[in-house]
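Removed: one protein chain of the complex. Kept in place: all other protein chains.
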Amino acid sequence: MSDIEIARAAAIKPITEIAGRLEIPVDSLMPYGHTKAKVSLDYIDTLSEKPDGRLILVTAITPTPAGEGKTTTSVGLNDGLNKIGKKAMVCLREPSLGPCFGMKGGAAGGGYAQVIPMEDINLHFTGDFHAITSAHSLLSALIDNHIYWGNAAGFDTRRVSWRRVVDMNDRSLREITSSLGGVSNGYPREDGFDITVASEVMAIFCLSRNLEDLQERLGRVVVGYTHEREPIRAEAVLAPGPMTVLLKDALAPNLVQTLEHNPAFIHGGPFANIAHGCNSVIATRTALKLADYVVTEAGFGADLGAEKFLDIKCRSAGFSPDVVVLVATVRALKMHGGAGKDELTNENVEAVRSGCANMIRHIENLKQFGLPVVVAVNQFSADTPAELKVVADMAAEQGVKAIDASHWANGGNGTSELAQEVVKLADSGSSQFGTLYPDEMPIWDKIRTIATKLYRATRIHEQTIANPI
Amino acid sequence: MSDIEIARAAAIKPITEIAGRLEIPVDSLMPYGHTKAKVSLDYIDTLSEKPDGRLILVTAITPTPAGEGKTTTSVGLNDGLNKIGKKAMVCLREPSLGPCFGMKGGAAGGGYAQVIPMEDINLHFTGDFHAITSAHSLLSALIDNHIYWGNAAGFDTRRVSWRRVVDMNDRSLREITSSLGGVSNGYPREDGFDITVASEVMAIFCLSRNLEDLQERLGRVVVGYTHEREPIRAEAVLAPGPMTVLLKDALAPNLVQTLEHNPAFIHGGPFANIAHGCNSVIATRTALKLADYVVTEAGFGADLGAEKFLDIKCRSAGFSPDVVVLVATVRALKMHGGAGKDELTNENVEAVRSGCANMIRHIENLKQFGLPVVVAVNQFSADTPAELKVVADMAAEQGVKAIDASHWANGGNGTSELAQEVVKLADSGSSQFGTLYPDEMPIWDKIRTIATKLYRATRIHEQTIANPI
Amino acid sequence: MSDIEIARAAAIKPITEIAGRLEIPVDSLMPYGHTKAKVSLDYIDTLSEKPDGRLILVTAITPTPAGEGKTTTSVGLNDGLNKIGKKAMVCLREPSLGPCFGMKGGAAGGGYAQVIPMEDINLHFTGDFHAITSAHSLLSALIDNHIYWGNAAGFDTRRVSWRRVVDMNDRSLREITSSLGGVSNGYPREDGFDITVASEVMAIFCLSRNLEDLQERLGRVVVGYTHEREPIRAEAVLAPGPMTVLLKDALAPNLVQTLEHNPAFIHGGPFANIAHGCNSVIATRTALKLADYVVTEAGFGADLGAEKFLDIKCRSAGFSPDVVVLVATVRALKMHGGAGKDELTNENVEAVRSGCANMIRHIENLKQFGLPVVVAVNQFSADTPAELKVVADMAAEQGVKAIDASHWANGGNGTSELAQEVVKLADSGSSQFGTLYPDEMPIWDKIRTIATKLYRATRIHEQTIANPI
Partner (left out) sequence: MSDIEIARAAAIKPITEIAGRLEIPVDSLMPYGHTKAKVSLDYIDTLSEKPDGRLILVTAITPTPAGEGKTTTSVGLNDGLNKIGKKAMVCLREPSLGPCFGMKGGAAGGGYAQVIPMEDINLHFTGDFHAITSAHSLLSALIDNHIYWGNAAGFDTRRVSWRRVVDMNDRSLREITSSLGGVSNGYPREDGFDITVASEVMAIFCLSRNLEDLQERLGRVVVGYTHEREPIRAEAVLAPGPMTVLLKDALAPNLVQTLEHNPAFIHGGPFANIAHGCNSVIATRTALKLADYVVTEAGFGADLGAEKFLDIKCRSAGFSPDVVVLVATVRALKMHGGAGKDELTNENVEAVRSGCANMIRHIENLKQFGLPVVVAVNQFSADTPAELKVVADMAAEQGVKAIDASHWANGGNGTSELAQEVVKLADSGSSQFGTLYPDEMPIWDKIRTIATKLYRATRIHEQTIANPI
C-alpha cells in the first residue's frame, strides 16, 4: 500500500478524544472539522506554571537521494514512546501548498508512521499559510500605497527590499516589473514573488511567543531604504497591527493525530534553506506543558538544521533539549561511502563503513552542544545484518548506541527499543546544552565559529560588500 | 453603539444548536471553531427529494451615497420571519478581504440586523476565498509552466487571457510584466492581478451544483488563444482536477447565525459589477431544503443585480422566486429627487415624491419578470410621516405595498409587518416567474432585450471588434 | 524605366556648378561629396536685405491609394519654371530612413521629375536626421541622469513626457520599461520610442530662424511634470546648449539638383500627421533670397497640410504665399467619385465629375486664406480627353484654371503651361493672404474655427480631460 492508501484506509478518532487525553478542555479547542483543531492561545497562557516535559530533537546525517526519513522517524518515535507507556507527543512543520503541487509531494511521514488527516494537512489544513500569505501581502500593498500617497517615509523606490509572496510554485512571478499601466498604478519597480514558506513573516511567526511578541517583531522588519540608505521598517507604514489581526487565529497550534492516535502538533514551516526551518515555538512550548516527552525535528542534516534549531530556536525560546536522535539509513551511508544510486540494494559492507564517517562527524558536532546522542537506523528491507552491525560498531566507537527502527513497516512497535534508549538518555540528566556561540558575538565571529567548528573550515574570507543594497 | 460594538457584545450560540434547529446531523456539520460550520456536501445530497421552501429576493432601488441597506434588510427580514413563527433562513455573500482592509469596510449587515461572528466573517472566515485564490493561482502557474515546457497547446504568449488574482487591494499589481530574469523564469508577458472576487473561478464556484459540475465548468474556461486565435481552455493544461481538489472543502456552504440566533448561509461572493453578484447556488438550494422561507439578496439595484440573479442564477439553478422585496429609504429617494447629500435630514416631501420615479421604474422592471413586489422602507430616525406617506402612496399607485421596517434599531421586531406581507405574497402563488430572454437567443439580441426592456434604451449600437483579443 | 533606374542613369553636375548659378560663393558651400552641399548659415545671414522671390505652395486634393504626385509635381513645376526662363528653385522635405526601409519607399519625386542623388537623399544624406536623433537622445539621457543624481527639478518619474526616438521603424520599441537591472540603472519607468521625424526637436528645427532661436525654443520644451503637475522644461536639465552644438551643422540647408540640373533645397522633415509637415523655414527663406520663384509643398491634402503650412509655418516665419497649385489626378478624382481601385484605367466621366466635389471643396478652402489657385492635373496615360475636360470645366466654374501637366513623362517640358499660369498668378499681386485665425485666439476657439470653416463641422465637443498627464 502506498502512503496515501494507508492514510486513507486509517481509522481516525475525533480530535476531541485526542485532546481529551491531553486534558485540553473542549472550550479551549477550536475544531476545524472533526479531526483537526487549534488549541486556544488563552488556554495556553494558563499552562505557564506547569513543568516542562523532556525535549527530544530528531535530526539526521547529511541528506542523500536515498532518503533518511527524519519526519517518519519522528512520528514513529512518538508512537513508540506512547507504546511503552509514556505520555508523548510530536511537533512537526506544516507542509507548503506550492511544492505539494510541484514535484516534491507532501510531508506527513510515511508508511505506518504518518500524521492524519494526511490530505487535509497537505492542502489548506487550518489556513495558517493563507493567513501568513495575507499578512505578507498586506504589508506589500501598504508599502506601495504609502509611496503612492506621498511617500512620507522617504522610500527610495529602487530599494524596496520587501518582496511579495504566493503559496504556489510559479516561476513566472520570480521577477516582475510592477506598477505599470500609468500614473494611477503607482511607481514602476522591479519586484518579485517568493514562496510563502520563504516569507520573513513565516520565520517571525514561528519564533514569536504570543500575539504581542509577534506584533512587535513584525514592526521591526526592514522593508526598504531611503535615498540616504537608512532602513525603513514595517511600523513606518502602520502594518504590524492589521498584520497581527490577520494572524491571530493562525498563531494557535494545530492538533492532529498519528495513525496510532497519538497527539501531534503541526504548526509553522519556515524554509530551512533560508530561515531556521523548525515548527513554531508556541507549538513546542505547549507540547512541553501537555506531554512528558516531546519529539521534534529540524531541517536537513545535523550541521545545518540542528545547528539552527539549537542556536536560533532554542536560544530564542529558552528551550534545552535532553537528547538528540540522529537518523541514518544503511542506504544513505552506503551512498556516502561511494556506492551509486542503483547499487543500494546490494550488500556492500565496505561502503557502509566508509560512509559512517559522515555519521561520526555529525555525532561529534552534536556533542559540541553538550547533548547525548542516539543513532536511529531507519530500516529498509534490503539492509543486511553485516551492514547494520558495521553501523552499530562505528557508533559504539563514539560511545553512542545505534538502534534499528522499523516504524515504516511496524509503527510504534518498530521503535520500542529506540524509545527505551531515548527515555533513558533524556531522563539521565546528562544533557549539558549550550549554544555554539554567545548571542552578543559580532556577526563575522559567529560565522567563523560555525564555519570552523561545525564545517571544519580552516578560515573564512570576510568580504564587506561595498554597496549591499 | 457601533456595528462592531453590537456584534462584539452579542451573545452567540454554539453553531451546533443553530444546526440542530435545522435538523442537520452533527456528523454532517464540519465546525470551524464553535460558531461557524460547513454543511457537508454528502448530507446535502440526501436532501434532494425534499420539497423547496419559498424563495424571497431582496433587491433595491438605484444605489446612492445615502445608503439603502439591502443586506441589513435581508438579515432583518429573516429575523422578522422567524419572529412571526416561520422556519426561515437567509443566504448572503461572503465579504472580500481586500476591500475590507481598504476604505469600504465589512459586509455583514448593520445595527441589530447583523450576522455573527462578524469579525471572523470579514477576515478569513472558513477559508473559501483562500481556496478560490489558490485554485486560480494554480491555473495561472500551470499555464506558464505549460508554455515553459514546450507549449504543446500552442499558446500565443501575447494572448494569454487568464490574469492572476490576489485577495488584496493592491494597485501596484494591476499591470505587471512577468517572467523576467532570464531564460529559466519563462517567457516575459504583460500580465496583471485582479481581486479574488473578480476571478472567473469565483463566478463558476457560485453557479456549480456539485463538485462534478464545478470541475466540468472549470475545464471549459478560456485561458488564452493560439497564433491562429483558436481558444485554449483550462483542460488543455490539466488544471480542472487539481483545482477541484483545492475547492472541495470550500464548496460546502457556511452556516452562521444572526444576532437573534436565526440561521444564515454565507457562501460565495462574485463581484456584482463584472459577474452575477449572488451567493452560491449550493447555499441557496440547501437553504430551500432546510427552511420554509429563504431570504436572499442580489447586488446593486434591481436593474443590474436582480436582473442577473433572475436571468443568470435562477435560470442556471432552476430557481423560481416567489416574491421580491424592493428596499428603499426616504433618504435615497430624496437624493434621487434632487436633494443634496447634506440636506437629507431636512423634511423634503417634494424631493421624495420626485425621487419615487426611481422606485416605480424598478417596480415596473420587476413585474416584467412576473414577480409580486413589496417595498421595504428601511427607516432612519429623520424620516417624517409625510415623507413616508408619499412613498406608500406612490407605491400603492403601482398596486404595491410599501412597508416601514425598523430592523436596524429593533431587529426582527422591526420587520414583523414586512414579514407578514412577504409570507402572504409568497404563499399566494401569484408568482409567474419567467426570464427576460431565452437562453438560446443570440448574444446581441440578449443585450438589446436587456437594454431596451430594462434600461429603456431606444436602440443599441452593435460594434464588432475587429481584433478582439 | 523605374524611378531608381532613371535616377541612376542621370547625368549629375557638380554641386558647385548648381551653386554657382545661384551665385553662392564656394567658401559658403560645405560639400558632402561632389553632388550635395550645405549652404553656410553665415552666408545666409548676409542675404537678409535682399528682396524675396515669389512663394508658390503645392498642395493636393484628399489623398487616395491612387496617388496624386505632389512632390513629383513640385519638382516638375520647378523644372518648368526654369524651362520658361525663370530663376526658380524648389524646397522639399528630407525623407526618413525608417519608412524608407519599411514598406513606404523613398521620397524624392518620380519619373522625369526627381531630385538627385536620389539614393543618398533617401539614406543618410548629409546626416541631419542623425543629428536630430542625437540631440533628442541627449535630452532623453540628461533627463534620466538628472533624476538619477538627485532629481533637483522634482520630476514625478511617472510623468516624464519626453519619449525617446530612433530613425527606424521598430515596433518593439514603441512601449518599453526602462531603467531595469538594479539601483545603478536608475528609476524604472514606462517609456517608448517614436520615429525621429515625430520628434519635437524635428518640428522645432524646421521652425527655427537661426541657432539662437533654435536653442531658445529647445529650452522651452516641456519634458515632464512635478508631483504638483508643474511643467519641467528642457532648460532645467541644461540640455539646450549641447543639443544646439549637435545641431549646428544640420541647420544649414542642403542643396541638390533636379534631373534637369535645377537647384533644390531638401531640408527638415517633420511628420505631417503630428507636426506641421513642411521643410525648414531656413531653407524656404534662403531660397526666397536666392531665386525669383520658390516652389514648396505641404503634407497630405489641402485641408490638413496646406492649413498647417499657412497657419503655422507662414505665420511663424512671416511668409506670404503668392499662389497655390492644387494637384489632382483623374484617377484620384475617379476614386473620390466612387470608382474602385481596379477600375481606374477605364474611362468613367461620371465618377470624375462626382469626385470633383472633393477638388471644389479644397479650392473653396484655399480661397478662404485669400490665395489665388491653379489646379495641376498630374497626367496618367489612361486619362481620356472627356475626363480631363470635366475636371477643367468643374474648376472653371470656381473661376480656376485646371492645367494638364506631364512632368512625370516629360520633365520640365511637361509643365510649361502650368509654369506660365503660376507665374501669371504669382506676379498678379492678387494674393491677399491671411491666416484662418489670430494667434492669440484661445485654443478651443482655434480648434472650432478650423473644424467648422475647413472641415465643415457643425460644432465641436469640448472635452476637458480630468487628469491629462
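In order of appearance the chains are A, B and C, and numbering begins at 1 in each one.
To be clear about the criterion, contacts are C-beta pairs under 8 Å (C-beta built on N, C-alpha and C of every residue); 3 or more make two chains touch, one makes a residue touch a chain.
Since we're looking at a predicted model, the values are computed, not measured.
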Please provide the labels of all shown chains that the missing chain touches.
-> B, C
Missing-chain contact among C:Asp170, C:Glu212 or C:Asp445 belongs to C:Asp170
Looking at C:Gly20, C:Pro63, C:Gly127 or C:Gly370, which makes contact with the chain not pictured?
-> C:Gly127
Return the single residue from C:Thr59, C:Ser137, C:Gln257 or C:Gln379 that touches the missing chain.
-> C:Ser137
Sole contact to the chain not displayed, among C:Leu47, C:Val245, C:Ile360 or C:Leu436 | C:Val245
Hey, which subunit C residues sit against the chain that's not shown?
-> 27, 30-34, 97, 101, 123-124, 127, 130-131, 133-134, 137-138, 140-141, 144-145, 148, 164, 166-181, 184-186, 189-192, 242, 245-246, 249
Absent chain, residues of subunit B that touch it = 156-159, 177, 180-183, 186-190, 467, 469
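Note that only the chains that are shown with their structure count from here on.
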Indicate whether more than half of the residue numbers at the subunit A-subunit C interface occur in both copies; give same if so and different if not.
-> same
How many angstrom between the C-alpha centroids of subunit C and subunit A?
-> 73
Multi-partner residues in subunit B (2 or more other chains touched) are 177, 180
